[in-house]
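One protein chain is absent from this view; the other protein chains keep their places.
Residue numbering begins at 1 within each chain, and the chains themselves are lettered A, B and C in the order written.
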Amino acid sequence: MPTPPRSTRFPWSGRWNGVIGASALALLLSSCSLIEIEDAPLSAVEPRGPFAEQINNLFWPVFWIAVVIFVIVQGGILFSIIAFRDRPGRKEPKQIHGNTKLEITWTVIPALILAAIAVPTVSTVFDLTECGDDAMTVEITGHQWWFEYDYPGLGIETANVMVMPADQEVCAVMTSADVLHNYWVPALNGKRYLVPGQETVLRLQADEPGEYWGHCAEFCGLSHSLMRARVLAVTDAEWDAWVSEQQAAATVPAEGTPAYEGMLLYQNLCTTCHTVNYGDASEFTNIRSDDVFRGPNLTHFSSRNVFAGAYLPYEGLSYDDALEQWLANPPDVKPGSFMPNLGLTQNDINNLTAWLATLK
Amino acid sequence: MSDTAHATSHPSTKDYVRIAIFLAVLTAIEVALFYLNEAVGMEGWDAPLLIGLSTIKFVVVVGWFMHLRFEDSFLARFFGAGFVLAMALYGIVLAVFGAIVLFGGG
Amino acid sequence: MTTTASRPASTIFRRPRSTEGFWSWITTTDHKKIGIMYGYAAFFFFIIGGIEALLLRIQLAGPNGSFLNAGEYNAMFTTHGVTMIFLFVMPVSAAFFNYLLPLMIGARDVAFPRMNALSWWIFIFGGLFLYSVIFFGDPTPPAGIADSSGAIVAGNLDPTDATLLAGLPDGGWFLYQPNAGPAYSPGTAVDFALIGLQILGIASLISAINFIVTVFNMRAEGMRLLRMPVFVWMTLVVAFLLLFSLPIIAVALFMATFDRQFGTLFFQATGGGDPVLWQHMFWLFGHPEVYILILPAMGIVSEVLPTNSRKPLFGYAAIVFAGAAIAFLGFGVWAHHMFSSGIPAVAQAAFGLSTMTIAVPTGIKIFNWMGTMWGGRLRFNTAMMFSIGFVAMFVIGGLSGVTHSIVPSDWQQTDTYYIVAHFHYVLFGGAIFGLFSGIYYWFPKITGRMLNEKLGKVHFWVQFIGFNLTFAPMHWLGLQGMVRRTWRYAPETGLGPWNLAVTIGAFTIATGVAIFWFNWIYSKRKGEPSGLDPWDARTIEWTIPNPTPAYNFATPPVIHSLDDFWHQKYTEDEEGRPVRKDDADDLVARLDHDGRNPKSPIHMPAPSYFPILMALGLPLIGYGIIYHTTLVGLALLFIGPLITIGALIGWGIEPLEEPEEHQEHGEGGELVGAGAH
Partner (left out) sequence: MADTFEIEEGAEVPEHAEVHDSHHLVHESTGIDNRKLGMWVFLSSEFLFFGAFISNYLLYGGRDFDSVVPRDIYDIPFTSISSFVLLMSSLTMVLAHHALSTGDQNGTKTWLMATALLGSVFLGGQVFEFTEFIVEYDMTLTSNPAASAFYMLTGFHGTHVALGIVMLLSLFGIARREGGLSEKHGMNLELVGLYWHFVDIIWIVIFTLVYLIGAA
């Protein structure tokens, strides 16, 4: 039973395969040029600070080296597919078993390329691991599913939105209250884990004032995808204003207003988890530090444009609607949220939102 | 051990007993070292010594009791591979933790 | 011919005799039957894992999707990853190992046939155990914080969210602690994952030992190590990877199980444990594992490319040594999965460098495969197309892997879809393309029929295009900041359009796989008969009839060279071009006839009941551990070991057909089996 050459037995000739293959690869290559990252606030390749810049400057050369290797390899494959396809009249190939010189070449050249890449890699690693001397320290604590920010020395405790002066290095000293989290603001630097019981550090710096998006990148349970972050880099003047605003205590709303009703409701229902500071003298002040029952510090809630782990509000949902939905049933908005559904009536919610608006 | 050194002839009962005595003596020295350290404080000298002694015990049991000395070197390579790999990998892990507590940890 | 299952109790210790029908499969010790069962089981799990992937993709088709709830999504990506890796790629590879290894080295079976059956049964019970969480799991919602007694002290989940799918294990395929620990993943879902993986690991460890001994000891006369087909080499390398990496994950799983079940504190920061230790232990196994997944495919490609280029493999020795080098280096790079976990800078730099070095041996393989094709006479059958697809696509995944090894770049990339793109390029574009190539190539060996080539080519192109449509955009999704394991993404992130493309791609792949299934079912009945040597192949498994007779080789082969079969058929002219020997066609015809008509009776390892029985005990012990606080659980903790140990004893005293043959076959004695933890 002689075996006929394959190509005569099956109708799809090698040429067609080659053509389809070539066009598919061309498509693939051309789609590389589509990396235009506009309107992508989380883009990892649009650095807005020196550290992210440094990483970016390392990534792209390597990327292009990879592209060159890619082109060489795919080119070689395509060429073989077209040139060496079985076609009528093609002689049997010479039986070549190998070639030591070639073997050495394609061992040594990649090794050299890698050695060249390795040098800047190592130096960048060491550059970026330790904070600079005049960095400002911010302590970041991960909670399921929101980030807490503490400014030691300034006595400020806030959540979800980290405010910092532009053009000033922040040394984030991080830990977690529960599981692993991973702090990432792509425009400012790469990521770093938040590990319970341990401390990790991350350098952050923005060149210009602006709002930068972030995200928790390590899977941390049910609402990991809704554990997001914002960094607000501000001018020095705005920074000073922000600091004094945050250091101030909240003002007790006027009696009889909905906001006052809301505050009373808060005193009843919310103090197991939340903190609001009305000043040392005020009977309404409550400070919590329990880690299990721990919600964001609400003293300056309204100074933040996002809440609930910087998830709310999102495009298509207004701030007010989002807040109402949140108070009405947090776990419904954010699965598993440790803020329970407190069975509030619409009236309660109205009072609470009025009250929250006073927390500037 | 010299009398068992002929790789071709297997040890006799007597040899085995001698080896066992040798092992027991090494163990006794180990324990003695431990107490010596307790008593006079050897400033970290005991650990390498102890490790050295237990390595000898290890090699003797493997080589004679497990007959590895008398087997195809093929087997020894397998066995050695597992041992060396384990040492290397876990050594690196402990080093990354900065926690090789061997030398007077705690 | 089928002897029956119900035999009198007095003869229970006689070995079963069925060669056909249900019981022959249950009791078989034939490596081919075992291989086929592995294959079917793997493809069953492939559909499950694939459907899970499709569910993920529907959810992510647009921003703020609401097709799945968060718990369901988290369970889906976890089980998708676990299923694809442990229940699809590994068992398909095992199917190839089992079926082909003895054939390629000229043996009648593996070294320990009963142990081989044992690992198959342990594997399948482990896989089913994992999924049995649907029936036996405790439906506690996978959210909240539990105190030490397991009671939930905080956390809320809408009870309607606690659905069937959400009850599957979550936490990601690497089950990072303490999220997957007792406090943050109450309920039993994660226990099923941990113990399921433990059981699967035992199966793989046993087969690793078996394959190592088989390769070293069961080769036909003249089959020197450097005459073995590359696929056999890769089998051996993978067996070593398994041998040395599985014990590590076994210990890690024990520790995590103890944390969850018995209150130890290894990884629980609240009690002084160190979550980073889990990461080290997992990836000490996990990275070798990825080479366990890719090397079999590399072995397959190294068989298919030369055959269909009609040239010997370029740089055989280099490819073999590169494979071994990859495995060796693969043990020293694990922490590249932890670049952002806060390990010391020195360690990060060192692991970055060690990771890069793996590109060198891998490159050697790639270039040698290109060298094999270069100047050849390429026949584009489906097997060949998948192999070429493998080389082309794997390179993309490999190169993105190198960009991860640039440590600071990885700080940006890690935990984003850029990583997801990387590993699907190596796993799907690599491992799965390679495995499909092997299926098209060896289907005739297994069934005696060809898979339809027309359908095969359609399958290839649909899958190839779908694959790139699915996973190429993930590169830019990742660079645009899409984190992985994300149930929802915000509309403002601009991630929507590409995600839609990815979802369309996923369904395109599904279409391709569906075509493949149709092809399989159709060709198994109606496919063109293959004859003895449909590919004009090079290696000795094609010197025996298709489908392979139960005894494999009617007469023991004697090997004279690498690519022995080829050299039986061809000589070379002065130019070094192959010339088919005059008697080559006669040779093939004679091999076919003789292979089907052995000249003498052949004794094969007899079937046995005990492998399946012994394996059965393990899942029972698993349930027992999970429910050890209940009466049923305690009972199972007693019954499980009883069954296993009972079967072990039965295994030991099971009569062997002829006492002296026991020695000859080197049958797995009871003690070897017992030693496996």
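One rule holds for everything that comes next: a contact is a pair of C-beta atoms (placed from the backbone, for glycine too) under 8 Å apart; a residue touches a chain by one contact, two chains touch by 3 or more.
Note that the coordinates shown come from a computational prediction; the quantities given were computed from them, not determined experimentally.
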item	value
Among shown chains, those touching the left-out chain	B, C
Omitted-chain contact residue, chosen from C:Leu55, C:Ala107, C:Ala335 or C:Val462	C:Ala107
Omitted-chain contact residue, chosen from C:Leu165, C:Leu265 or C:Leu455	C:Leu265
Of C:Ile47, C:Leu165, C:Val251 or C:Ala324, the one touching the omitted chain in the full complex	C:Val251
Those residues of chain C which, in the complete complex, touch the missing chain	15, 17, 19-20, 106-108, 111-112, 205, 208-210, 212-213, 216-220, 223, 243-248, 250-252, 254-255, 258, 262-266, 271-274, 277, 281, 545, 547, 549-551, 553, 555-556, 596-604, 606, 649, 652, 657, 659, 661-666, 668-672, 674-677
For chain B, the residues touching the chain missing from this view	12-13, 16-17, 19-20, 23-24, 27, 30-31, 33-35, 37-38, 46-47, 50-51, 53-54, 57-58, 61-62, 64-66, 71-72, 74-75, 78-79, 81-83, 85-87, 89-90, 93-94, 97, 99-102, 104-106
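In this text, only the chains that are shown with their structure count from here on.
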item	value
Centre distance in Å when chain A and chain B are each reduced to the mean of their C-alpha atoms	50
Distance between the centres, which are taken as Cα means, of chain C and chain A, whole angstrom	33
Where chain C touches two or more other chains at once, by residue number	274, 276
Where chain A touches two or more other chains, by residue	none
Residue ranges of chain C touching chain B (in the complex, touch as defined)	216, 243-244, 248, 274, 276-277, 280, 284, 331-332, 335, 343-344, 347
Chain B to chain C touching residues, read off their complex	74, 81-82, 85, 88-89, 92-93, 96-98
Residues on chain A engaged by chain C in the complex (per definition of touch)	1-3, 5-7, 9-14, 17-18, 20-21, 24-25, 27-28, 31, 34-35, 37-45, 52, 54-55, 58-59, 62-63, 66, 69-70, 73-74, 76-77, 80-81, 84-86, 90-99, 102-103, 106-107, 110-111, 114, 117-118, 121-122, 124-126, 128-130, 144, 178-180, 182, 184, 186, 189-193, 195-198, 200, 213, 215-226, 228, 292-293, 311, 314-316, 330-332, 335-341
